[in-house]
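Have a look at this one before I ask anything.
Then we have chain A:
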Amino acid sequence: MTPLAALDYYEPWWAQLAKSVVIFAVVLQMVPLVLMMERKLLGRMQARYGPNRVGPFGMVQPVADILKLLSKEQSRPHSSVGPLYALAPAISILTAVAALAIIPFGPVVDIFGTDVGLYGIDVDIGILYLFAFGAIAFYGLVLGGWASGSKYSFLGAMRAAAQLISYEVAMGLSLVGVIFTAGTLSLVEIVEAQKGMWYVVPQFVGFGIFLIAGFAETNRTPFDLPEADAELVQGYMTEYGAGRFALYYFAEYMNMIVISAIASTLFLGGWLLPFGIDPPGWVDPIVVLAKIFFFLFLFIWIRATLPRLRYDQLMSFGWKVLLPLATVNALVTAIVVVST
Partner candidate 1 sequence: MPDATGLELIAQDIRDGDPDAVLDTTYARGRATLIANPPAIRRVLEALRGKGYTFLASLHGVDYWPDEPRLGVIYELLDMEKVDRISVKVRVGADEPHVDSVTDMWATADHQEREAFDMFGVVFDGHPNLRRILMPEDYEGFPQRRDFPIGGEPVIFTFNEKRVRGYPE
Partner candidate 2 sequence: MAEVVFFVASLGAIGGAVGVVALRNPFYSVLALVGHLLSLAALFLLLRAEFVAAAQVVVYAGAVMVLYVFVVAYIGGADRPVRTTGPGLGLAAPLFAGALFVELCLAMLGSGLKAIDAQGAPYEAGFGSPGQIGELFLTRFLLPFEVASYLLLIAAVGAVILARRRRGLEEEGLEDVPTVTVADLFRLEPGVGTQAESGGMLQDRRERDERERKGGW
């Protein structure tokens, strides 16, 4: 089969398999961790304890939650469209997981005498791969809302879809500056191009726009309109329960992790440390994880602080502020890159 990526070294099949399993296992384990972190941090920020009953310090709480959700009865509304109703959350989680494949946790290292890159795949199209799966994620939301056969879900899905595509544009444009500067789409190469200076410094505008759009893409506060529980009662997932709800829930946090990982890769230098510190290779994934958790903390912090925007404000902010800013940023970067 034609390789997806043009690797200039050979990776044996067992390395690919092992990598997939490790990445999947590690990041999947991160979701309960993030859940726990969110609940504990929110609790602390809101002058309460957060979960502290299940296990030591309540650390097993997410497991209990997931077990509870999985053991619930699967039910669906009368008016829903069965197959699509079941398919939608699966699409959501599929796209979230697939996007993990391109996140680099480190450079190519030598494992048992073979070169193995500490990432799923390193594709030429790099960021485009991400946006391709982002595009498919749209169907997870819309199908879920549409197939539920409920007006709340439908409204929520429409909001989610409109928000997703509006902010996808700004997000894409905000990354153009990084791509110009690095001269490549491959995430591994982008990280390596940041050896001298993290892109958060020259591309701070792009960084800001990317973060804001990332909040919108993951439906987090203050852009959590699709699931605004005050108005739409969880939006497109109103009618979902039990395991399928767990899938949506999982996908949402997975998306958070993906966005955090992309942000740390593109702007915070991935596995690189500042001031030329060059630790041994096994530290690299830990550095990436630490940066990811920094962004996750930011997500949670913002959630505890900000109220949500109104729909029209969200839209006009996306189109009238972020998009022009991102365009100007791309333009300025292009001029600077060409002139130097």
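A quick word on the picks: all candidates are chains of the complex that A comes from, given by their letters.
Quick note on the criterion: a contact is a pair of C-beta atoms (placed from the backbone, for glycine too) under 8 Å apart; a residue touches a chain by one contact, two chains touch by 3 or more; residues count from 1.
These numbers were taken from a predicted model, which means no experiment stands behind them.
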item	value
Direct contact with chain A in this complex, candidates 1 or 2	2
Interface residues, chain A side, partner candidate 2 - complex	1-2, 4, 6, 84, 123-125, 128-129, 131-136, 138-139, 142-143, 146, 154, 158, 161-162, 165, 168, 185, 312-313, 316-317, 320-321, 324
